[in-house]
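Part of the complex only, each chain left as placed.
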Amino acid sequence: MKEIFVKDLQANQTVTTTFLVKFKEVRAKKSGELYLSLILGDKSGELEAKMWDNIQDLDSSICRDDFVKVKGMVQVFRNRPQLTIHKLRKCREDEIDIADYFPKTTKDVEVMFEELLNLVDAVQNSYLRELLMSILVDENLAAKFKQAPAAKALHHAWLGGLLEHTLSLCRLCRLVASHYSDLDVDLLVSGAVLHDVGKIDELCYRRSFTYTNEGQLLGHMILALDLVNEKISQIEGFPRQLKTVVQHLIISHHGEYEFGSPKLPMFPEALVLHCLDNLDSKLEAMNAILRNEATADGYWTAYNQMFGRPIFKGFKENGQAHSEEDRDIKEPSQS
Amino acid sequence: MKEIFVKDLQANQTVTTTFLVKFKEVRAKKSGELYLSLILGDKSGELEAKMWDNIQDLDSSICRDDFVKVKGMVQVFRNRPQLTIHKLRKCREDEIDIADYFPKTTKDVEVMFEELLNLVDAVQNSYLRELLMSILVDENLAAKFKQAPAAKALHHAWLGGLLEHTLSLCRLCRLVASHYSDLDVDLLVSGAVLHDVGKIDELCYRRSFTYTNEGQLLGHMILALDLVNEKISQIEGFPRQLKTVVQHLIISHHGEYEFGSPKLPMFPEALVLHCLDNLDSKLEAMNAILRNEATADGYWTAYNQMFGRPIFKGFKENGQAHSEEDRDIKEPSQS
Amino acid sequence: MKEIFVKDLQANQTVTTTFLVKFKEVRAKKSGELYLSLILGDKSGELEAKMWDNIQDLDSSICRDDFVKVKGMVQVFRNRPQLTIHKLRKCREDEIDIADYFPKTTKDVEVMFEELLNLVDAVQNSYLRELLMSILVDENLAAKFKQAPAAKALHHAWLGGLLEHTLSLCRLCRLVASHYSDLDVDLLVSGAVLHDVGKIDELCYRRSFTYTNEGQLLGHMILALDLVNEKISQIEGFPRQLKTVVQHLIISHHGEYEFGSPKLPMFPEALVLHCLDNLDSKLEAMNAILRNEATADGYWTAYNQMFGRPIFKGFKENGQAHSEEDRDIKEPSQS
């Protein structure tokens, strides 16, 4: 177990613990001497760190995505901790529990996975059920499915995020199918389980979250097709037309050409899948922004690039509902 | 009660009944003589009609949006009836039951309205509940609310369509709020009830569906603001901040500048309202297209302007599910 | 052999021959009697046809995409033939040579295919060569490849068009690779052969050119991936990275998200393939427009929807080059 986490660091504290290196650069002081500038992280956050002296003695092979053990002194400003490093060395693998270094779903992965299996088990169409099960019971795929984030950034960008997003979408699909009785709930749930499954190979999430070569060159929709093709080829008698319908659900789920969908949703279930995926991802992205700035002053978050606007935190100060007071407030913190 | 409806007309039948005039033009035959070309309609559909002779004796004031009584002979081609008119006169108001002439929701308006009242009654925030109720119990507004279509065309474009769409959206909001526990269900339901309420004045639906002058110049979002302003001014102590939040829900619900929203959704409830309104309208629009072409041959509807694509009717022929057969079909009827 | 073709019909000629039905409608005369309105075609063009009398005796099952034998009288106006039909019946399969009814490449299909095989044989990389060969020597695929058009409309929209476009692009790729020495000509030629191969299943070209269900729901890029996946799975040791590169060439060849490419070209060969495919298709499309209006008056073709402009036929009247004269012409026929 890691000794202490970023979010628990106190000003003027001397700490000895391990971190993941997120960024490393050697810079020159005015005197010409070199110093080390790092960004270190664990699952609870990041902090800047500087090592001013004796860096010539360091293992020069330390680089991004390595784990290091450091001893240093914490300072705090802008409400953020910063570390002056006195000692630094690379860690051995056996000193590390990887779960300490990445943001991770707050939910129980096994419980979520169990629920997903139950939802899949409820699929009536035997071909679709067999297809979905063949992926979820494949040990290698299941392991990745439980670990993968749903995105490099933006929404559900944490270990287990893909599973969390997939399960949420499955539930939404069932709720909405209960409202519109004409919808084929089997197709909806299948689309929900498969739509982002390619992300297990699109993203690399053993260190920092980045794209794999395949992910960058092909994207998760094409990777999902490869996976689905392979599994379907092992199912005796899987109807060709049903395969086409499943492929369409996958490639149309971004809903717009400019978001990388080569086809637009062409039947009701494809339309609904796109709308609900859009809802779940955008809502979670907005909530993530709000959580990140929950303690900052003001009624507004900073301008957000993805949304193209700041997000409003609401008038609910002090646990009060919107309507219980009527102060005339004129100075939002938004700039 | 009307004698016979468009959908029931048979070839070679002689009929005497009433219709609404949708289009009227006087044209010349090659001989120089004039004849009358009409499109007539009732709630079940439209048909072309021609009156070849004696049109100089007609009441020249007959025009679009008038009700007429005709006697004539039905012919059918392209699977569509056509009428050769022998006699034609304008109707008296007392000969007409307006409900016979417009497409209308297939659901019971009073039942839907009752359910909407119940949903509003469940709103916890007393200011919001009072605001919504003040509209629904306003006899003049309630009458229009029960009658208005939700659009001139595209989706829920029938009498009662506004109520049907509003109720569907309210239910969706509650389902989705049950899934995401952080959402303020009162705000969502309020947004759902109010988002399109301006349509009661944007559209004219006493004859053909068109825009009113106000509707064309201001749009239903601005008209909703006027209505909400008026009602709020009559509620003692309605919080100013809550009013701002409600106004934002209304003006941001189209979600994009290019669809006429002057502001984009800036907090979670506004985002969810936009997403679900989008889902309910697009899905109903797609279903309407599918219903219209249900009996036509082929796997595809005609190219649809609004969606920018044809819609796929699915492989479910003969009541069979998608997966039960695997015919290799290559000739869709889509051109 | 068909007796006579559309382009050879003369005014006032009585003909007896076979045609493909492109469009059929039963319409009513003013008297209420029905008549038949058809568009008939063969490989040389289309003509309108009317059968005014005795249509009640016709085989009512005659419809679009059937072959029919007609006897009738030709009239000509707007420089176009029109047919008044006296007799009409459905054809037996054995009366028809399908090649008479579709526009077809003017080049020799077998010669082109042979040249394509030679170009593929020159590919140095054995994995790529084997992949390409596995498609071209697959009898079923080769037969379709020789027959498929390259598009439903716009460019190379004739039987053999896919082969013609593919071969032209292969040659261009080799020319351009001779100019830029860094380019990997094997990748370019592989991309050229595979980029549109999915069109053999995207389009239906046994009667009129339309999309198949698969083609409409998935598009030719996804269909090509399916085909390439299947063939690669049969090649021992095909490098996974090379597969990724080939898949990227296929899915990025449209070059823009809005044209259905889920990824943009990310390395030089992908960029060059896109640019040359764009050049070959747009140039052929422009030439097709010019050919179609070659004999019409004026310096300009009609406004063209795809290009968003009329095309200029040039000043080369009377076989003279651009520069040999200097008439001041001010009245183009373009409207």
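Going in written order, the chains are labelled A, B and C, and every chain counts its residues from 1.
Just so it is clear, contacts are C-beta pairs under 8 Å (C-beta built on N, C-alpha and C of every residue); 3 or more make two chains touch, one makes a residue touch a chain.
What you see is a predicted model, and the numbers here were worked out from it, not measured in a lab.
Asker: Of the identical chains, 3 are shown; go ahead and state how many the full complex includes.
Answerer: Taking the entire complex into account, the copy number is 6.
Simple rule for what comes next: only the chains that are shown with their structure count from here on.
Asker: Starting from the Cα centroid of chain C, hunt down the chain whose centroid lies farthest away.
Answerer: A
Asker: Taking all residue numbers at the chain B/chain C interface, are over half used by both copies (same) or under half (different)?
Answerer: Comparing the two copies, chain B and chain C contact each other through largely different residue numbers, since under half are shared.
Asker: Counting only Cα atoms for the centres, state how far chain A is from chain C in Å.
Answerer: About 46 Å separates the centre of chain A from that of chain C.
Asker: Cα centroid separation between chain B and chain C, in whole Å?
Answerer: Inter-chain centre distance comes to 42 Å.
Asker: Do you know which chain A residues sit against two or more other chains?
Answerer: Only 241, 245, 266 qualify.
Asker: Note which residues of chain B are touching chain A in the complex, please.
Answerer: Against chain A, the touching part of chain B is residues 125-128, 168, 171-172, 175-176, 178-180, 182, 184, 187, 237-242, 245, 264, 266-268, 271-272, 275-276, 278-279, 282-283, 286-287, 290, 307-315, 321-329.
Asker: Residues of chain C touching chain B in their complex?
Answerer: The contact residues of chain C facing chain B are 25-28, 30, 32, 34, 65, 204, 206-208, 210-213, 216-217.
Asker: Within their complex, state which residues of chain A touch chain C.
Answerer: Answer in residue numbers: 213-214, 216-219, 221-222, 225-226, 229, 241, 244-245, 247-248, 251, 257-263, 266.
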